[in-house]
Structure formats: C-alpha cells, structure tokens
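Only one protein chain is missing from this complex, and each of the others stays in its spot.
Up next is subunit A:
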Amino acid sequence: MSFNAIQILLVAVWSFIVAIDQFDLLESLYQPIVTGAVIGAILGDLQTGLIVGGTYQLMTIGNMPVGGAQPPNAVIGGIMATVFAISSGLDTSAAVGLAVPFALIGQYMVTLLFTVMSPLMSSADKMAEKADTKGIVRLNYLAMGALGLLFAIVCVAGLLGGSALGETLTAISDKYAWIMTGLSTAGGMMRFVGFAILLRIMLSNDLWGIYFAGFTLATIIGYIPDLSGSALLLVAFVGIAIALYDFQTRVAIKQNAGNGGNGGEEDGI
C-alpha cells in the first residue's frame, strides 16, 4: 500500500503537533487512543486506527511517563503502529512490535534535545541579564519547533521506509547503544548542576545539617516502595514542621528580647 503526498504531509503535521504535545499543549493529543484515530483517518482507515489506538492505549496505561522517566516513546509508537497495521494488515501487537525501533529512535531524539538544551541555558541567563523577554519566548518556541521537526522526520521516514527501515535502525542502534547510554547517563547527572547552583545561593554555612537531613529522609522514604509516589510530599511535611518551629522560636525570641530590653532599662539592671 502506498501513500499519496497529501497523506504524507498530514502525517508529518500530526507528528509535529503530538511531538510537542507529549510535554506541552494539551498533553493528551499524543495518547495512542487519539493519535491512532487521527492517523487512521488520514490514511483512510478510521476503524483500524481506532482499534489499534485503543489497544495500544490499554498497553501503555501501566507505562506512564512518571517522574521524568522516558519509556520507549509512546508518541511514535502509536503513530507507527497504526501505520503498520493499516499498510500491512497486521494485528495490533505485531504492529506495535514493528513500531518499537522507531519509538526507540524517538526516545533518542528526546534525550539528544534535552542534552543540547542544557548548555543553551547559559544563553538564557544572558538574555535575563539584558531583560530580553522576547529572547526567552523565542528560545522556548524554537525548542518546541525542534522537537516537532525531529519527530516529523522520524515518522515520515518510517512511513516511506516501512518495517525494513526499522530493522536497519535496530542494527545501527545496537551498535552505538553505548553513546545513547552515555548521553542519558550524562543527562541524568546534569540536574545535579541545577541543584548545585541552587545550593550556592541558598545554603549558608549553618544549613548544611538541614540539607543532609532532607537527603536522608528522602532516601529512607524512597526505599519504601509503597511511598515512592508521595515521598516528596511527606518530606515537605517534615520540612515545614522544622521551618515553622524555627520561625516561631525566632519570632518569640525577638519579642522576648524586645520586652527584656525594655524591662532592663526600667529596672536599671
């Protein structure tokens, strides 16, 4: 089955939109249930699109992007699974299987973009120094556009190259897997730069203990699987208790000092 130019263009446009939507916009258009129907409609087989989208949706429910983890990208997975189901008449799980190499490439694209955007934060700092509000807006739209474009390219390539391209991609990505491991490991460490900058500003010498206390409590709670979702909320409760106690004590000391000072003068002590 071959596709005409308008269909290819529309798939590219939809890939562009949902690539951005996976992090921004409505954060719901990218879900397979929606994307399957849209791609199905574009390729002229809405029924298959609905079925593949619905089935893939049920498969991904247990696999949500929680806490910043990146599953092999569900956006491209949904688009390519629908494409393969329609073009080759496969059932959903076979079509999802063929989509995996493309979903993996999509995940790599996200890793790459998040890495490249990190040093760009220094340009953002310079814009802030000059109060260049337009620059900040432009930077954000450019990043969104770049993500959309990368995904559109992958999806169109998949549409034209078919599952044969998927096999080639798997072979290549197996060979260079260590580069992506390196990038995502480096990416996982870059947040510590953000923490270090915050600490540089917020941490006075007498707050080191508080820093380690927060670290310790989060580590302990983190080892209890049932609490992993609410860990930071629980930590915040304890933090609020400590901060509130400090606040109330210091306010009380200040007021007492004021009273004591006045009394001292009157009593002549």
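As a convention for this text, a contact is a pair of C-beta atoms (placed from the backbone, for glycine too) under 8 Å apart; a residue touches a chain by one contact, two chains touch by 3 or more; residues count from 1.
Assume contacts and distances are computed from a predicted model.
Undergrad: Quick one: find the hidden chain's UniProt protein name among "Transcriptional regulator", "Phosphate-binding protein", "YeeE/YedE family protein" or "PTS system mannose/fructose/sorbose family transporter subunit IID".
TA: For the chain not displayed, UniProt's protein name is "PTS system mannose/fructose/sorbose family transporter subunit IID".
Undergrad: Which of A:V13, A:L160, A:I224 or A:A243 touches the chain that is not shown?
TA: If we include the chain that is not displayed, A:A243 is the one touching it.
Undergrad: Pick from A:P72, A:G97, A:G161 or A:G187: which residue touches the chain that isn't shown?
TA: With A:P72, A:G97, A:G161 or A:G187 as choices, the missing chain is touched by A:G187.
Undergrad: Please output the residues of subunit A touching the missing chain, sorted low to high.
TA: The list for subunit A reads 20, 23-29, 31, 33-34, 36-37, 46-47, 50-51, 53-55, 57-58, 61, 64-68, 114-122, 124-125, 127-131, 133, 136-137, 139-141, 143-144, 178-179, 181-204, 207, 210-219, 222-223, 229-233, 235-236, 238-240, 242-244, 246-247, 250-251, 254.
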